[in-house]
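Take a look at the following structure, please.
For this view, one protein chain was removed and the others were kept in their places.
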Amino acid sequence: MSILGSVVPETLRMSVPYAMAAAGGVLCERSGVVNIGLEGVLLTSSFASVACALATHSPVLGVVAGLVAGGAVGLLHGVLFARLRVNAIVSGVAINIAAAGGTRFLLRGWFGSSSNSPSIPALVELPGGPFTRTLLDPLFLLSVVSVVVLTLVLSRTRFGLDVRASGEDPVAAHALGVDVVRTRILAVTLGSVLCALGGVALSYDQHQFQSGMSGGRGFIALAAVILSRWRPALAVVLCLGFASLDALGNVLQNSTHLPPDALSMLPFVATLVSLFFVKRGQLAPEGLGKHAD
Amino acid sequence: MPATHPGARVLLGVLVACIAFEVMVFLYGESPREMLTLLYEGTWGSVLGVGQVLYKATPLFITALAVDFGLRAGLFNIGTEGQLAIASLAVAVAGAHLGMMPGAVGTVILLAVAVVSGALYAALPALLKVRFGAHEVISTIMMNRVADGLVGLALGAGLALPGTVQTTPLAPQLTLTKLEAWVPGLSGSSVSTAVFIAALVGIAYWVLVSRSRFGREVTFVGWNPVACAHERIPVARRTVQALLLSGAIAGLASSATVLGAKGYFEQGLGAGAGFSGLAVALIARRNIPSMLFVALLFGTLQQGGLFINGHVPKEAMEVLFAVVIVAVALTDSPSVLALLTRRRARAGAPS
Partner (left out) sequence: MAILELRSLGKTYGGVNVAVKDASVAFDKGRVHAVCGENGAGKSTLLRMAAGLVLPDEGGVLVDGKPLAPHTPSGARAMGVAMVTQHFALAPALTVLENIALGERGPLDLEKLAVRVAVVEKRLGVSLPLSARASELSVGDKQRVELCRALLSSARVLILDEPTAILARSEVTVLYTLLRKIADEGAAVVVVTHKLDEIAEFCDAVTVMRRGVILLTSDVPEGDRASDEKTAFMQDVTQRIMGEAKDISKDRTSPEPGAALLSVADVPGLRGLSLTVHAGEVVGVAGIEGNGQSELVLALFRRADPDISFVHEDRNLMGLVLQATAAENLVLGDLDLVSRGPFIDPALLMAEAESRAKRSAYTQSLSLLASELSGGNQQKLVVGRALGRKKARVFVFVHPTRGVDIGAAREIHARILDVRDSGAAVLVISSDTDELRALSTRLVVVAKHAFAGEVPPDVPEEKLGRLMLSGEA
């Protein structure tokens, strides 16, 4: 098969965790909450979906469990920052540490392995080549739909307006009767559910949970959020770019003798390089990290 | 600004860690009492245990100081992990080339290598921050991942001994003396004179932040950069310098691992010390003695984790770290404080 023929579907497949983490990140940050805990949400949801799928023998329940677990982590972050005024970075760091340690703890406790879980069944068995299988994957489709819905919600609905107002000017939003705290908690929770969809896709893609399987995608997604200047569609496009580097790395690793360490660094180096193109503070939600009073 | 007493924060941290530990152990189906006994025996219950706790706590204390200095300048240096990895590699490689050097001179040179390499690895995030406005949290996290790759690449490209992932061992006179040489009970422990280096770093750090002009200016810049700029303190320069120095201090943590414990570097040596140091700094909040105690607490949990590992996976300890971070951070939360004071006021009011 041609390189292109494998890189393109591979890219689409691998972009789901990045893109959903970024979409979720946009929703969090547009409401004014910095969320470096996306990485932890990815891990938690990956693990929860696998654990539940194995426990119930139902892949669908696995998906649901992943989304719920991700949402729960988001709810925690939202309450800690918006309601209890804990520094968002501190809370995010704690979430990432807890997710990394907690998933490994449970992996060993439940599955007796420090590297990976047993295999889970596929969500659906799809016919056809890599292209059709990728495009028809329910999680992929759900992701596409979520991004479209997110864009519409942000621009067209009361909730979206409240989110943007809370993120742009929490003081004004509060003065006008927007419940900034509630809006933010809701936004972070829903954003984390979106991100969790990425985590679920990650484990269903690998048919198992692997220790540390999010591999920094949550952080890269956060960089994509910033580079996109907090626009969901552009963030997703940027994520496609990062995912293509992942895919390229995979393909090159199978076909060449380049050291895997060099290939695995690609998305991170690309992110660092892209940070040179961030215009200073431009167009960030002005109320990012600020409270209403 | 409501602030909780530093000692109270530490005590709360210990208390929360104990309670959370017992709850986790219980939920896991083991006996909380037995596990606590096991934890104690493996740590403070024996001379060897104490040595190992000290060994584990040493890099945590140093990286906590590193993170703390960043925080003073208003920077979240999440990159201590990568700065330490690169510095460790650099120290090991440099040390392998210093074979003939007399011990004391050689060790000082190697510490200098650690400082310089740690600082250099923080330079890119510093540049990105002041020149391009890129948030240091993102860039330092990326730098950690890149450091992982770089270390792997370097070891794979010939810096490691053929067929292994470790570098050429340093000549014995270049490494730090293990304390077992003086205290027989410590035999087998990795604790070394690096603990004294850490103590010196701690004292120097205290002088830096409370007595030196540079340290105070960095602190002022972290608190109010606009006012500092209006008073013609060079804000951007202080920010860059702070992040570089933070990286430099992080590099010094390699004294405990490469110079103290192993005498060489291998992939993963010292891994996690950066993140744990971050946790220590966030809990101790600018108070150096607190950093020491919290580093000891985390060292205890890490070391104790090894002892209970047969019953309860040691990763439980990382979850404890996170719980302690959040619990202590909550003591600064205005809503939590309001709740506490309101209750106290109500309790004190005549009925």
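So that you can tell them apart, the chains are marked A and B in the order they are listed, and the count of residues begins at 1 in each.
The rule we apply is simple: contacts are C-beta pairs under 8 Å (C-beta built on N, C-alpha and C of every residue); 3 or more make two chains touch, one makes a residue touch a chain.
What you are looking at is a predicted structure, and each value in this text was computed from that prediction instead of being measured.
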Q: Decide which residue listed in B:68, B:217 or B:332 touches the omitted chain of the complex.
A: B:217
Q | Residue of A:126, A:149 or A:171 touching the missing chain in the full complex | A | A:171
Q. What residues on chain A make contact with the chain left out of this view?
A. 156-158, 160-162, 164-165, 168-169, 171-179, 283, 285-286
Q) Residues of chain B in contact with the chain that isn't shown? A) 1, 207, 211-214, 216-217, 219-220, 223-224, 226-228, 230-233
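Assume only the chains that are shown with their structure count from here on.
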Q. Which of the residues in chain A end up touching chain B in this complex?
A. 36, 80, 83-87, 89-91, 93-95, 97-98, 100-102, 104-105, 108-109, 216, 219-220, 222-223, 226, 259-262, 264-265, 268-269, 271-272, 275-281
Q.
Could you list, by residue number, the parts of chain B that touch chain A in their complex?
A. 28, 76, 78, 124, 128, 132-135, 137-139, 141-143, 145-146, 148-150, 152-153, 156-157, 275, 278-279, 282, 312-313, 315-319, 321-323, 325-326, 329-330, 332-336
